[in-house]
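Only one protein chain is missing; all other protein chains are in place.
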Amino acid sequence: MTPPVLEVKDLRVHFLLDEGVVRAVDGVSFAVHPGQVVGIVGESGCGKTVTMKAILQIVEPPGRVVGGQILFRKDSAPPVDLTRLSPKGAAMRAIRGAEIALIPQEPMAAFSPVHTVGDQIIEALRLHERQWRPTGPRLSRHEAREMTVDLFRSVGISMPDQRVDAYSWQLSGGLRQRAMIAMALSCKPRLLIADEPTTAIDVTTQAQILNLLRDLQRRHGTAIVFITHDLGVIAQMARYVVVMYLGRVMEQGSVADIFHAPKHPYTRALLKSIPSLHVIPRTLLPTIAGSIPHPLGRPHGCPFHPRCPDAIPGVCTERVPALRPVGPQQLASCFLYHRDEAAER
Amino acid sequence: MSETATPWLLEVRHLRKSFPIRRGFSRRLVGEVRAVDDVSFTIREGETLGLVGESGCGKTTTARCILRAMTPTSGEMLFRAADGRIVDLSLLSRAELRPLRPQIQMIFQDPFGSLNPRMTIFDNVGEPLLVNGLRNRRARLERVAALLELTGLRAEYLHRFPHAFSGGQRQRIGIARALATEPRLVVADEPVSALDVSVQAQVLNLLLELQTRLSLTFLFVAHDLSVVKHISDRVAVMYVGQIVELATTEAIFRHPRHPYTAALMRAVPAPDPHTPSGDAALAGEVANPANPPPGCYFHPRCPFTTEVCRTERPFLRAIGAGHLVRCHRAEELALTGAC
Amino acid sequence: MARYVLKRLVLLPVLLFLFSVTVFAIVQAPPGDFLTTYVATLASSGSSISAEQIEALRREYGLDRPIWVQYIRWMQNVLTGNLGLSLEYQRPNAELIGERLVLTVVLALFAFAITWIVAIPAGIYSAMHPRSALDYLLTVLNYIGVATPNFMLALVLMWGAFAYFGLSITGLFSPDYVEAPWSAARGVDLLKHVWLPAVVLGVAGTARLTRVMRANLLDELNKPYVTTARAKGLPEWRLVLRYPARLALNPLVSTIGWYLPLLFSGSLIVATVMNLPNIGPLLLRALINQDMYLAGSILLIYCFLTILGTLISDILLAWLDPRIRLDEG
Partner (left out) sequence: MTAGPPVVAPETAEDRVSVASNWRLVWWRFRKHRLALLSAFVLLALYGVVLFPDFVSTQDPEATDARLAFIPVQRLHLFDGARLSPWVPAVAGKRNPTTLRMEWGVDGSRKTPVRFFVTGYSYRLLGIVPAHLHLLGTAAPDGRERLYLLGTDRLGRDQWSRLVHGTRTSMTIGLAAVTFSVVLGVMLGGISGYFGGVADVVIQRLIELLQSLPTIPIWLALSAALPRDWSPQQVFLAITVILSLVGWTTLGREVRGRFLALREEDFVLAAELAGASRRRIIVRHMVPTFLSHIIATSTLAIPAMIISETSLSFLGLGIRPPAISWGVLLQEAQNIQTVALAPWLLVPGLIVILSVLAFNLVGDGLRDAADPYSQ
């Protein structure tokens, strides 16, 4: 297998607040291989968006990456640890936008309302020009505009000539997200991070955008980290899935394993509790007891133990389980599968 | 069928609500957004009618008109009051509405904005009781405590403020408040869409249980088809201010007759990697309710459009028992549902 | 855009009419009129004036006519550019006001320029380095700046200059140029003197603007579009200047609408303290002496400047913000 484009190892991002420390991301590890779509799924406060920001090194204070590695690999060159680069330095900026691009959550707010959509894409094109086109004359504004029009056409925006000069608030939600995708793809990145790209969009438009992303991914072979809380979207988009809860990875594995043979009690309960189209109407759903704890009131031991039906008293309440293999390509952090670890004191 | 035997509780006839578009200094009228455009349906006692559609389709406006949080432009909303009288909600003044308010209650979408942060849970839940005449504080305390127990909360939380609760708990408090006056009709506007996935099921289950226990009638507004399927007896699908299809949940999900309903179901991504969905996504975007297309509002996006769809506006008509659809070609199309 | 500007221009005469009525009502409000004050002044200095003479004067100035006739006469004159005769100085008001008006505007514009040149970079710096030492220093200075009435600042500066350097820092010209006709040398002399009153006048505004800029920018820095721009790999300073600073500036542009007028009229107090030859002290004197046409004219000029300031800011805002420009409203 080819080496991964991105390898996150034991990443820790903490927020130092007056009230205490929020461990937003607390020991997260996963890898993304070229051309692979890795889904990160979890509920609010699970740390998926912070993980995304950490990869791009745009965590805002009071948040700080306090540990772990983010290894980014370019072709056969040795990997770069992004956490070692200065977040505002030139090396990191050369990667941001050019090598790793972002599709943000709210296409409405993600564009500046006082600059045309085209302007903002042209800027990205010209900024990283030397990286996607090492030779040739400098890109003129006119040329960049033509390329933007082409990009718009390739993401299925009708009348691209006119749309380039539009402001984001003049476009519909679907068009805005397409424009955002065009911008993310403009510099031919190696890795795309999609942060809940369809959450703010209606379901029929969501289907269009998901199709577009799938199509572009197949065509360009871009690796994607797809972040969402929607298990349906993840099942349709990802090949490999990371399930997060309160800053920790509960389970990860191939999409088939996660959906058909989930091991971690959280994954299993979550899958059972979601309403689906394939049920008899008006039946009670199995539920997960309790609610997600406040980030400052994180439970001791395994973060899921207060809601877990299978919690082992005295073990899960005391110690944090490590992420360990439970199948050929599947890992879970749960003492149920690691009795040996649970036994050692 | 026994369902037809139960009397209706609410009958909405030709409901319209339009918002004027004003421009310029003189605020002159340049058009109108027909948010709700000739909507008719009935809700029988004890049933749940799901009202589903994408954003801007008019489902929330319909709900707010029924609650008289806004006044409809035209149409009738006949409500069978507890004393057996039939009143047209659309014609009532503020003062005339007040005695009816306890009978029609609402569950809100946003668990954070719907409780007054400056009042304790007791004051929030007890308010409908207080303003409707239960002045005795002790009696109110007992009643509120019972309501909290009913919705699965501990009675000792009574004197806490909303900021002490999680989203799911607040939604339970909101439900307790809605049930305080023993309403006959409960309008739930996206009650679970702001909640985390793991909490959604809890609240849906609670609503189902309460309905059986208290024989409640629900109008359930949502954009999420799977949620609607879980809770509704019958489902109405809206598109650009109009109902395009209305039938029993079973019928509409098994055999949708309107292309939009079918497309909506197909668009929902299945939480199963072996069931690919959404491949044949609907093209185009939702029509602008300020300037809808001629003919069938759905025709620019419909894969089955013919000439008649472009020119003639279809009516909502019965096709089979209790199955209404607004499509010229409903009979000839063979659409697949979700189950 | 053109329609937007046009609409605001149409509003201008309406506003001016309303203001002229208000102003006239105010200058008419004191009991008695100029002549009563005049007579009183004469009486206190020992001389007297006969009843017939008073009547004649009253008729001459039209003070015996009904109020609305006086208003119409005044407006007729104002509209034809005739601001009337000062009762006290016995000179045409236009002549009295003329140069002083120019100096008022020059002073206000200088103060305005100083404010923006200092406040915007300071605000941007503070927002980009919150809780840094310089941010704290700027915050302290801003609080003090806002808290100091500008006449107080003027007094302290004048006292300091006088007590420690023996300098008199009043006026806008060196003694040689006070009465001189306009020339390049006089202009240079003005530039040499105008900056100090301009600084005094602008301090409070600068402090306020810095704080607003800082707060606005801090708000904007949290917006998703900044994350997008950052994810694009833009250098930080370029990113801030191009996106959030630009958006944070928009609400500030609308403050020009009240800030510029505030400078026009705020200079009144500073001018009185520092003895500057602008229309402020003239108005003060006219008000005290009930020289009503002079006071009225000056007040009307202030109103006009105020409307002009608002107009400029509205147009600038529309020009800067496409959301306003492209909304056909």
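To keep things simple, chains are lettered A, B and C as they appear, and every chain counts its residues starting from 1.
Criterion: a contact is a pair of C-beta atoms (placed from the backbone, for glycine too) under 8 Å apart; a residue touches a chain by one contact, two chains touch by 3 or more.
Since this is a predicted model, take the numbers as computed values, not measurements.
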Please identify which residue in B:V131, B:A146, B:L214 or B:A318 touches the non-displayed chain.
B:V131
Using the touch definition up top, pick the residue from B:A35, B:L67, B:V244 or B:C309 that touches the left-out chain.
B:L67
Of the candidates C:V5, C:L109 or C:V146, the residue in contact with the absent chain is C:V146
Selected from C:M213, C:L305 or C:A318 as touching the chain missing from the view:
C:L305
Where chain C meets the left-out chain, the residues are 15, 18-19, 22-23, 26-27, 29-31, 143-144, 146-149, 151-152, 155-156, 158-159, 162-163, 168, 258, 261-262, 264-266, 268-269, 272-273, 283-284, 287-288, 295, 298-299, 302-303, 305-307, 310
By the contact criterion defined above, which parts of chain B meet the unshown chain? Give residue numbers in ascending order.
67, 69, 98-99, 101-102, 104-106, 108-110, 113-120, 124, 127-128, 131-132, 159-161, 163-164, 174, 177, 181
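Basically, only the chains that are shown with their structure count from here on.
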List the centre-to-centre spacing of chain A and chain B in whole Å, with centres computed as mean CA coordinates.
33
Distance between chain A and chain C based on Cα centroids, please, to the nearest Å.
54
The answer for chain A against chain B in the complex is residues 43-44, 172, 174-175, 202-208, 210-211, 229-237, 255-256, 259-260, 269-271, 273-279, 281-288, 291-292, 294, 307
As the complex stands, chain C meets chain A at residues 222-225, 227-236, 242-243, 246-247, 250, 320-323, 326
Give every residue of chain A touching chain C within the complex, in rising order.
53, 56, 58, 60, 88, 92-98, 101-102, 104-106, 109-115, 120, 123-124, 127-128, 167, 169-170, 180, 183
